[in-house]
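Note that this complex is displayed minus one protein chain, with the remaining chains in position.
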Amino acid sequence: MDDLYREVIIEHYKNPSYRGKLDPHDISFADNNPLCGDHIQIDLRVNAEGIVTEAMFDGHGCAISQASADLLMEEIIGKSLDSVKKMNKQDILDLLGIDLGPVRLKCALLSLKVLKAGVYGLGEAGDDLVE
Amino acid sequence: MDDLYREVIIEHYKNPSYRGKLDPHDISFADNNPLCGDHIQIDLRVNAEGIVTEAMFDGHGCAISQASADLLMEEIIGKSLDSVKKMNKQDILDLLGIDLGPVRLKCALLSLKVLKAGVYGLGEAGDDLVE
Amino acid sequence: MTLNLNEIRKDFPILDRETANGRRVIYLDSTATSQKPVQVIEAMNDYYRRSNANIHRGVHTLAEEATALYEGARERIGAFINAASSREIIYTRNTTESINLVAYSWARANLKAGDLVVLTEMEHHSNLVPWHMLQAERGIELEFIPVSEDGLLDLDAYKLLLERNPKLVSFTHMSNVLGTINPAGEIIKLAHAAGAVTLVDGAQSAPHLAIDVRALDADFYAFSAHKMCGPTGIGVLYGKSALLEAMPPFLGGGDMIKEVKLRSFRANTLPHKFEAGTPAIAEAIGFGAAVDYLNKIGMQKIAEHEHVITEYALERLEEIPGVRLFGPSADKKGGVAAFVLDGIHPHDVAQILDQEGVAVRAGHHCAQPLHEKFGIPATSRASFYLYSTKDEVDQLVNGLYKVKEMFG
Partner (left out) sequence: MTLNLNEIRKDFPILDRETANGRRVIYLDSTATSQKPVQVIEAMNDYYRRSNANIHRGVHTLAEEATALYEGARERIGAFINAASSREIIYTRNTTESINLVAYSWARANLKAGDLVVLTEMEHHSNLVPWHMLQAERGIELEFIPVSEDGLLDLDAYKLLLERNPKLVSFTHMSNVLGTINPAGEIIKLAHAAGAVTLVDGAQSAPHLAIDVRALDADFYAFSAHKMCGPTGIGVLYGKSALLEAMPPFLGGGDMIKEVKLRSFRANTLPHKFEAGTPAIAEAIGFGAAVDYLNKIGMQKIAEHEHVITEYALERLEEIPGVRLFGPSADKKGGVAAFVLDGIHPHDVAQILDQEGVAVRAGHHCAQPLHEKFGIPATSRASFYLYSTKDEVDQLVNGLYKVKEMFG
């Protein structure tokens, strides 16, 4: 098996645990990867203490973008919005357990960008959110 | 003496025979060399048969532009406007008796451009006039 | 095959390089940018080592040499597309800037609210966004010649659009996704009959077909050096001189002026009127070397070679279960094969192919609306040029079987 496609990635891609929508939700945000048109929407439910209680993603894209979205949902459930705001590139790479070039990095980081833009209530998901 | 500054050029530059203005005149036109700001104005008197009877140039510029203007005035007096229209780059190089790179060529050709634009009654003196 | 492929491949040093895991690179991404022969690389090298100077305004030896090289390249590029004069060759950064130049200068001077611009559904973003911007600013209207299922323009629909008297018809000569070679001559003739000006996006045609802008009767023709063996950073806008002369300048600055006063300026004559500031001198020289190189081999031969490779590639790709190819059959297209592999994202296809040394592109290839039309966000795209071989096609196909296995 090639490094970049560790079994965990193919597994999360083929059988995601957090794919879908939440209705109602407290936070919802969607954006595209301009490089390939990949799309991710993330819906969150957040309790009064600011803790993420439920999280789902939807969209389409490559194995890396979809697997990292699924891993990210798993990771943030039970976390506070404040700690979500602190997540960055390295957290995603740690979740994936691989190293990525600049282009595939964008695939991997799309879900975090969407998540953070939603949490911050921004209109757009900029690269600076995940640096 | 260096090739490019044959004595004839320095001579025509220092002691031009056709420097000045004609008032009245039949044709007058002026333009600049955009590369160096050199300026040439040419005034002509033309008789009923379309023959140039008098020609003068004025302006400022380098030895090559001013000498070639002086040589050009000398050359066209007594010629028909039709034959002036036919003059081109090579005629000027023949008058100067030297070879020139593309930039100095513009200096040398400025007077011919101005002359032809005036004769054709154009608003501008384009490079295509002397090709 | 009439090309001497062995000799040609020797001219491209990069084709010898290995990728990370020790494989020889198999470059099937020439539609994005072509590789460069040593002849082009060395022309620029030489310029920097021997003749580098700023042009036009200098009288010293280096400046004279640089100017002669820069303008000499313009002559040869003009001859390459059979322009009437090198004054009609405006250097730009790339096709995109060429199209924007028309949009900013010609269109803003000539189009008003309600005027119609006709594009096609297969345009590259470079021939869409400038018009979107003008639509937002000016209220022009946009209509699109539809693309059929098999990737061809619907000329009947086009004729109906022409009845609405568009002011401009702007279209790609060859699609960078479908590979479709559009009947540019016919499209232009019809446009002119309807009184429209025409702009041809030649980014994909100039590299692969023998181009004669006068036979086409194109009003504007835009192309990029980097897709045709030349360097990055330089492209051309060809325009008929009567049109270019009537247009206002675009960028203001040094070199594009005849005279500047504190509060006004007079524009320079063509082509300089549209070239503001120190231009891409080394790149223009490299572009000149690139058209020399292509001429030496012969555009006809290049097109024939690409046809042979493309035919073979389409044949082999069609054999693979789950592959869906886009665009017309080989006789109607250039060297591009865009496809999807059932259930596998194009990014993953490209990534795994890369691990096999095979470089293909994945994404929307800057033609999102076309992909949307076909109901897919992205495709994988293999593309070919004069240095491509059948063996490389075989490696692509082997790679795709490997992809299927991994995601199986």
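A, B and C label the chains in the order they appear, each numbered from 1.
Here is the rule we go by: a residue touches a chain if its C-beta (ideal position, glycine included) is under 8 Å from a C-beta of that chain, and two chains touch if they have at least 3 such contacts.
This one's a predicted model, so the numbers in the text were calculated from it and none came from an experiment.
Although it is not drawn here, the omitted chain touches the following shown chains in the complete assembly: A, B, C. Which of C:Ile181, C:Val213, C:Leu237 or C:Met256 touches the hidden chain is settled by the complete complex: it is C:Met256.
Within the whole complex, the absent chain has one touching residue among C:Asn4, C:Asn45 or C:Ser148, and that is C:Asn45. Residue C:Thr278 is the one among C:Thr278, C:Gln300 or C:Asn398 that touches the chain missing from this view.
Of the listed positions C:Phe80, C:Phe144, C:Phe339 or C:Tyr387, the one in contact with the omitted chain in the full complex is C:Phe144. Among the residues C:Pro166, C:Gly327 or C:Gly363, only C:Gly363 touches the chain that is left out of the figure. The missing chain lies against subunit A, touching residues 32, 34-37, 101-104, 124, 126-128.
As for the chain not pictured, it touches subunit C at residues 13-14, 17, 19-20, 25, 27, 29, 32-33, 35-36, 40-41, 44-45, 48-54, 57-63, 93-97, 99-100, 103-104, 121, 124-133, 135, 142, 144, 224, 226, 231-234, 249, 251-257, 259-265, 276-283, 347, 350-351, 353-354, 358-363, 365-366, 368-369, 372. With the whole complex as reference, residues 1-2, 4-5, 10, 35-39, 60-65, 104, 107 of subunit B touch the missing chain.
Following the convention adopted for this analysis, only the chains that are shown with their structure count from here on.
Taking the mean of the C-alpha atoms as each chain's centre, subunit A and subunit B sit 73 Å apart. Rounded to whole angstrom, the centroid-to-centroid distance between subunit B and subunit C, based on C-alpha atoms, equals 43 Å. Distance between subunit A and subunit C, defined via averaged C-alpha coordinates, is recorded as 36 Å.
For subunit B, no residue reaches two or more other chains under the stated contact definition. Of all residues in subunit C, none touches two or more other chains.
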